[in-house]
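Written below as structure tokens is the structure these notes are about.
Note that this complex is displayed minus one protein chain, with the remaining chains in position.
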Amino acid sequence: MAPYIGTGTSRIDGVAKVTGAAKYAAEFNAPGLLHGSIVTSTIARGRITGIDTNAAKRVKGVLDVFTHTNRPQMADDDKAYKDDVAPLGSPFRPLYGDKIMFNGQPIALVVAETSEVARFAASLVRIEYEKKPHVTDVYSQREETVPVNPPQTPLRPCSRHQRRAGCRSRRLPRQQYATKPNTTRRSSTTTQWSSMQRR
Amino acid sequence: MINFQYTRANDVPEAVGLIGRNPNAKFIAGGTNLIDLMKMDVEQPTTIVDITRLPLKQIEGMPAGGLRIGALVRNTDLAYHPLVERRYPVLASAIMAGASQQLRNMASTGGNLLQRTRCHYFYDAAATCNKREPGSGCSAIDGNNRMHAILGASETCIAVHPSDMCVALAILEAEVHVTSVSGDRVIAFADLHRLPGDTPQRDTSLNADEIITAVELPPQGFAKNYTYLKIRDRLSYAFALVSVAVGLELDGDIIKEARFALGGVAHKPWRDPQAEAVLRGQPAVATTFANAANVVLRDAKGYGGNTFKIDLARRGIARALTQAARGTPQSQSSKKII
Partner (left out) sequence: MTEIVVSLPEMVSVSLTVNGSLQTLSLDPRTTLLDVLREHLDLTGTKKGCDQGQCGACTILIDGRRINSCLTFAAMYDGAQITTIEGLAVNGVLHPLQQAFIDHDAFQCGYCTSGQICSAAGLIAEGRAKSADEIRELMSGNICRCGAYTNIVAAIEQVVGRS
């Protein structure tokens, strides 16, 4: 151990990463591997009132289309969806019910033999919505907010000592930053069921 | 992406024959725009005609001094060709200002002319878009329109043409050679791209059964006094907020000939003969340049998210004309705007 501390050492995963040998989530093959394509909500708030998966299911190579109406049994308890260090509140449960909470919310999953077929069939799923008004401006909802963890002591203006030192602020400067969505590394997962997992 | 039949054309008559018979067929060359649009289900051709084997890959000097560019010449090959670098450096500069080297290696001359707007509402099947679905509305006008047009727009569409190369071709007064089963014709560059008007679904004046075979450049290349200035939200690999292509001929410090066009501000590269006339015969100084900018922008209109472009264009035009007059064109690798 001692010889490594303080020495410049190349990353142990270096060769694997620069040669393309390192494997990431969607890079594990398995016999009979299937592909999924997710259908997402095009409204930000409301309810699904109808899903037509007939055209999608007719595409050759599609095994099934899952929605909230035919999904497998899901747990009711929040604990089943969050880890020990998760923040307060209820975690998102995909395909749980008909409620739409955000634009882009996953609402159906097409399962097919190839990714081209899965993606094409997903484009054929037709959704009907009951749309509710949505708000995306956080500042406009300030009156509705509730502090989760209120500060112990209220913020104070600068003391005389601080003012003498040059601190002039009585109001905190506000800057608005906008970040664009990132494009690299789409979320993916490869799942292989084995008999051990059914307990 | 829908199913399609994939075929290859071995010569131009075969290619136009395939397109002529089938209104749902599309050519593919580089594929960098078409495949993107097909993945988003914006374009849904049922037949793809691969034209990458057609003999349209030459760049040749013409006897009278111009240049003939085959429609399948890749953008990188065009930008790096010695005749282009020497005689039409504004074209090389504009090409290298756009996309990435990977995309420039794939993209064809013809495809660059015909690429479609990158308006995010055009791309989003859940948004209303008169270009994608005539009569459905325009989500951009009251929406997020930072990248959209300030000139030549209509109530139906405020999209911009995204190409850099086309802005240079506009000032070079290129000619677009096309052919179909009915024969050949030549389209003046200014007439290729349309304004949206009431029919934003039609980007160009090309007929559905025509193929672009070549682009010809007249001899005048403005190699001594030119620039392509592209102003964007980041230093590279982003579309223009405003871009300016300039070609000048000077006699001492008097402007003899002047051409300039704007990119990123309209449904087509924007040239204004009145603005160019203001420059001719005048000294190449700041007041002259400011006059020309004011003329070209006299009818400019912002839509809220892009109103800043009007003043940005005013200053960009002045800077570009200065660069061209001084013989110090903008470098596309050093990002300092001199």
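Note that the chains are named A and B in the order they appear, and that numbering of residues resets to 1 at the start of each chain.
Please note the rule applied: a residue touches a chain if its C-beta (ideal position, glycine included) is under 8 Å from a C-beta of that chain, and two chains touch if they have at least 3 such contacts.
Since we're looking at a predicted model, the values are computed, not measured.
S.K.: Among A:T49, A:T114, A:Q141 or A:Q192, which residue is in contact with the omitted chain in the full complex?
M.R.: A:T114
S.K.: Specify the residue from the set A:T19, A:Q73 or A:S90 that touches the hidden chain.
M.R.: Of all options in A:T19, A:Q73 or A:S90, contact with the hidden chain holds for A:T19.
S.K.: Pick from B:N10, B:Q58, B:Q101 or B:S182: which residue touches the chain that isn't shown?
M.R.: Considering the complete complex, B:Q101 is the one touching the chain left out.
S.K.: Which chain A residues would touch the chain omitted from the figure, given the whole complex?
M.R.: With respect to the unshown chain, the touching residues of chain A are 10-11, 13-24, 26-27, 29, 55, 58-61, 114-117, 120, 124, 182-186.
S.K.: State which residues belonging to chain B touch the missing partner chain.
M.R.: Residues of chain B in contact with the hidden chain: 1-6, 24, 28, 31-32, 35-36, 39, 44, 46, 48, 50, 52, 76, 80, 99-103, 105-106, 235-237, 332-335.
We adopt the following convention: only the chains that are shown with their structure count from here on.
S.K.: Just give me the whole-number Å value for how far the CA centre of chain A lies from that of chain B.
M.R.: Centres of chain A and chain B (C-alpha means) sit 38 Å apart.
S.K.: For chain B, which residues are in contact with chain A within the complex?
M.R.: On the chain B side, the touching residues are 1-3, 39, 41, 126.
S.K.: Using the touch definition from the top, list the residues of chain A that touch chain B in their complex.
M.R.: 42, 116, 119-120, 123
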